[in-house]
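Excluded from the complex is one protein chain; the other protein chains are retained at their positions.
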């Protein structure tokens, strides 16, 4: 199979195909590397990385809901230095660009992470996670206010020599306003969407199922919301968009490309099927054959 | 079976049980009346009613998504006068209070509807639909800005001699702010939640599936979002809450009561199973038996 | 209208992506009219909407009914995997207006026109008419040879004159059902079901004297008239009908196609 027909170019990310695992659903790739060759992926979005090591929330950290799941991991990660010295080095063995998901409680922390990771060769771009619903400070706060989002983007752009994508929260009245603000502040691309804040209760104990009470809803359940937000933003912006939210097969990928995404990320589906990413890549090419499509960009709305 | 153990009292609504069909998913009851006796229901929320007859949007008006559906009906209804003279009269044959869902493009239209319907005996309360995502003007606008929401609530309270519930939109950054604003403006209760704005695309035609492009996402997919918003609002408000969003069985009802709802509405599930409401009412009592619960209020968080 | 579990008797591919599904159950005794439909629940929890599918035949002696459906999306795809003895949750019969098979008189010229998966209710109407000894002309249009189904069944109907037509001419006549209609004498009654474009062209073609009835499709929510999902416009475009309740069969001149 000629992989070039799937290849796309995004700022900082030269992708063999438009499919990457979504941040937080693939760790740093080590576990999935035991199942298949990571070089087949378009890119890898690594787990949200903070300045120092974080332990995250108490358990249960996940719960299920119809066609979806809630998570409240709370950004557990080994911290920027360890990510640079161990995880990125490990990933460097594979021929695949890394989208480094950057998290933090303060602007300084975000910048520290970027400064720590920016020299790593395989980091193609940064993804500012201003939309994590599962931490007390930072995270989603930056993502719900256009001014704060823009300010953080601008600061990130000042220290980063690599493209900066901003990951938007769907928990807002007006996602277009946030998108416009970060575009004006210099963002090179957008990632949409992060999880919707949700809850589940155990009717036997009358308690929230998650130790953190609230968690982020992901999976097929949120797909229509993701598609709508991407479509809305696409009407006003030409920024590259990495689309995500419930993608679990190649038809979903096509829907996201039509809505306005330039590439996609697959999150929850990795848990349902650990081979989700390579399977979707193959399926996508099969569909292109069936549809007589030469290049994946033809699948886009204006393709 | 002794129905009293299921009975609850809400402002304006003396309910045999905490289950009512949700607005827009039950028309004005005529069709379901052919399937079962409507008097078994706790209440009936009628289809959103506007000042004049409305034709609504073009078709397709519905689309499906995993564990959910999108609708963009666009508030088709025969208008307040016809609702009063035909539909409410029809429903008056049944021993069940009506929650009259009021919609409009302008504050004047909302007030006109209330004025038209308020003398109808079986209307127990009004439900201000400030959250319909499927009409160009009015609807959701009133529901995303605390000040506009409060102003409309206040006006409604001035003309209505019956309790006024406000139906909140989930498409907001801060649902608690809206809830507080309408509570301060005199709302007697809240209905939560209306649909999440979403989209689906047809990958064959590359077009949005709905003629209206965007539609409202309902069904089990949105349940965790509904539960979270109800829980959030319950932390700051003692207003009665009618909970809805994906309820399809008695366990779901229990989850909503734990989250903070005082009663619930069943929407999309009526389409999946036209007997959903009576089935859920029976199931709920069976669960209460199994759990040794005497009265339905004991199922609530603090019950 | 009843919501009943029905048992799958048979479910097999009879033409390209086209399946014949035979169901048995109590509900069958309530099924009578060509043009009415069943609202079938897809047997998987993540589908919240039922699928409207027309009756293609009812056999009261055997206690079975037949549906012919095309695999077009995830729901019909899932239904293809239903096996004999599986249960399907079926709501029906739905539709407030069927093909008025009792109106035509023996001497009337009756034309039945079906396109693709619009053919099943046409077949049902043809059976009902011919069983009563009323001669009919049938035009059944398919995309291509691989898509043709029920050809033999049509030819076996008594008193009937059958024309099979395919878009690409790979079987029967080449062309569209409209091409054939144009060649035939005007009918007193015309019953049609098929894609909207076909119905629109038919409506434009038939003379005013013809009592032309069309069966419409629209995306549905409730299927029973409560949700306003499935509307179609009246000819003057100033009011709406509900396909599920006022139709699915309409007098062509009443509706805007």
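For clarity, chains are labelled A, B and C in written order, and residue numbers in each chain start from 1.
We take it that a residue touches a chain if its C-beta (ideal position, glycine included) is under 8 Å from a C-beta of that chain, and two chains touch if they have at least 3 such contacts.
Just so it is clear, the structure is predicted and the values come from calculations on it, not from any experiment.
Across A:15, A:41, A:73 or A:244, the single residue that touches the chain missing here is A:73.
The omitted chain makes contact with just one of the residues A:26, A:110 or A:142: A:26.
For the chain left out of this panel, the touching residue among A:9, A:273 or A:289 is A:273.
Residues 66-67, 220 are the ones on subunit B that touch the missing chain.
If you put the missing chain back, the residues of subunit A touching it would be 24-27, 30-32, 34-35, 47, 55-56, 59-64, 66-69, 71, 73, 76, 219-220, 268-275.
By the touch definition given at the top, subunit C reaches the unshown chain through residues 44-46.
Note that only the chains that are shown with their structure count from here on.
Chain centres here are Cα means. That of subunit B falls 36 Å from that of subunit C. The multi-chain contact residues of subunit A, meaning those touching 2 or more other chains, are 66-67, 220.
Counting partner chains per residue, subunit C has residues 45-46 touching two or more of them.
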